[in-house]
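Presented below is the structure to which this report refers.
Not every chain is included here, but those present sit where they belong.
Which chain is which? They are A, B and C, in the order written, and residues in each are numbered from 1.
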Amino acid sequence: MLEKLKQQVYEANMQLPKLGLVTFTWGNVSGIDRDKGLFVIKPSGVDYENLKPEDMVVVNLKGEVVEGKMNPSSDTPTHTVLYNAFPKIGGIVHTHSPWAVSFAAAKMDVPAFNTTAADTFFGDVPAADALTKEEIEADYEGNTGHAIVRTFKERHLDYEAIPAALVSQHGPFAWGPTPDKAVYNAKVLEVVAGEDYHTLQLTRSNSELPQYLLDKHYYRKHGNNAYYGQNNAHSKDHAVREN
Amino acid sequence: MLEKLKQQVYEANMQLPKLGLVTFTWGNVSGIDRDKGLFVIKPSGVDYENLKPEDMVVVNLKGEVVEGKMNPSSDTPTHTVLYNAFPKIGGIVHTHSPWAVSFAAAKMDVPAFNTTAADTFFGDVPAADALTKEEIEADYEGNTGHAIVRTFKERHLDYEAIPAALVSQHGPFAWGPTPDKAVYNAKVLEVVAGEDYHTLQLTRSNSELPQYLLDKHYYRKHGNNAYYGQNNAHSKDHAVREN
Amino acid sequence: MLEKLKQQVYEANMQLPKLGLVTFTWGNVSGIDRDKGLFVIKPSGVDYENLKPEDMVVVNLKGEVVEGKMNPSSDTPTHTVLYNAFPKIGGIVHTHSPWAVSFAAAKMDVPAFNTTAADTFFGDVPAADALTKEEIEADYEGNTGHAIVRTFKERHLDYEAIPAALVSQHGPFAWGPTPDKAVYNAKVLEVVAGEDYHTLQLTRSNSELPQYLLDKHYYRKHGNNAYYGQNNAHSKDHAVREN
């Protein structure tokens, strides 16, 4: 069942240690088959070196396990909420990558200070509010997803143009049209968070990019007029800005 | 004698360079057989690349060598004190990992700022007081252990729920139900110390987790209601909170 | 066509991941044949692990593709401007290396604080002004090159003695007599930017080298009286200071 997607999700998971985004088992990637309404996710607490494609767990959009011998990631309810709220995404990744976690613990957005950010994120990557006591006790992982969704709604952000968020006190979630692209975005977020940290220490002041530079770099790689790369495949990956 | 435990302790020691926790020979792991009242520890000053399982030294709970051709780690008296004071631990590790040492030199706790910490440490990892002149001259390594034990007692901390400590001006000790799990905890401490450093620089203010988030993340992985991982083996590893 | 130069440019590009200067595809190296007035550059958005010498694209000094099946780097117009303005350089490299990007986002020069810098850069590596809205919209990549050239002119800098620049909000460009040497200079810039960051945090004050130390270290490696290395080949690589 969904063997090809399992393979893709497996390979995207295996990118996490290769890209230096996980310690031990602290990360998970999922990918969705929108036609079938099912997603495939890493099993909980399995070491990357022992992971196999057939270990992937199949889950429906109510968050129920449909196939798989192992427990799915304990963050499965977060993935479920995000797939339901963000209908155009095809993959999600959660890590505890240390630069992003440092900003999450500080409850700070990862700002768009440089074109490395602007190539991927059309503005600051937002830090969703820390969960309340009630949210944590009622449905921790589900409410983690709702906090992200609420943040995008309240701040009028486009989830395709800013394909990542921090959850305050916790860490980063990233997504994209495919599991592979979600992992790419998670890596960009980690690199940019490290650069932003150092820029903030150097300046202790606002270093935000102007909108016209954000426009230039983002649309150089995304949308119908993209001219980076060999086939401008990016134009199919990402929708243009909504507002 | 204790060949299986020697192999376990050897393998746990070999994890230290692999996880980036040691430079040269600056670390040691031990593991205990509680029934026999004997523990096994790395020999002093031996390079990791030359270390063999049969080099491990067997020591009793008075700190006396029972078997072994080599000198045990010069930190053996610290391990002895900890095994006697903390009856439920099965393994201990000491390293000079640089983020933890940076906090130890600053005489600062490693705070619980994020859920990476909360997954393993049910609150701040305490920095034990620096040893006095008298303590250093009388029994340096033994008093290093006593400083840790005293800190847990005075601050009413549960050594199973917070399985690590810093010794001010010196560095980290971590422990756990097994040597392997002690090394795991030492790595978490190092990762969290690095993240905390950056969060502190970003905020210069208190970023402590609320108790309800600590509860959620800690008990998601530990105790009878844990639901992380495949067999909730964590519930057997760690006792629940005492107070 | 230009097979030997393609091989050189290919090899210089492959140095970027080896030296830790790129993430994903975020870098490009070019090299020029001055006699023919043609330069060779990495294709746009191709992974380093799939790159082959024959993928290199040949471009003339108007920035037009002369040979090659693939699109050239989207930064090709920047390279074109620099080759036209700086007639003695033979190779150019652009990366998003994180320490240099951190300074670029802060719009700060990378100062000459130590002899590691002075061995390669005869003074601070300048941060060119951020591009204006008009410059970005009219000809983004070309104006990126013009911003660098204008900075060198306005500040009376010698592009052979300071073979690199930052573009504010963006990142580093480096150059040299050969593609290989341009990559060397890009690596020195990254190392020095990291050291400078830490020195600035330690001192929060001006730590600029005096001119006489700059003279000594720079001319120990460059010019007719160089005495570093085996054949003082450096004397052929770099012209002496102009003013």
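Here is the rule we go by: a contact is a pair of C-beta atoms (placed from the backbone, for glycine too) under 8 Å apart; a residue touches a chain by one contact, two chains touch by 3 or more.
The model shown is predicted, which means the values in this text are computed figures rather than measured ones.
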Copy number across the full structure, from 3 displayed chains: 4
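One rule holds for everything that comes next: only the chains that are shown with their structure count from here on.
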Any chain that touches chain B and chain A: none
Inter-copy rotation, chain B to chain C, in degrees (Cα atoms; steps of 5): 180
Distance-to-centre winner among chains (Cα means, whole assembly as reference): A
Chain centre separation in whole Å, for chain C relative to chain A (CA means): 33
Contacts with 2+ other chains: residues of chain A: 201
Touching residues (chain side chain A, partner chain C) in the complex: 113-116, 184, 187-188, 191, 194-196, 198-199, 201-203, 207, 209-210, 212-213, 216, 220, 227-230
Chain B contact footprint on chain A (complex, rising order): 23-24, 26, 43-46, 70-71, 74, 96, 98-99, 101-108, 130-131, 133, 136-137, 140, 169-171, 197, 200-201
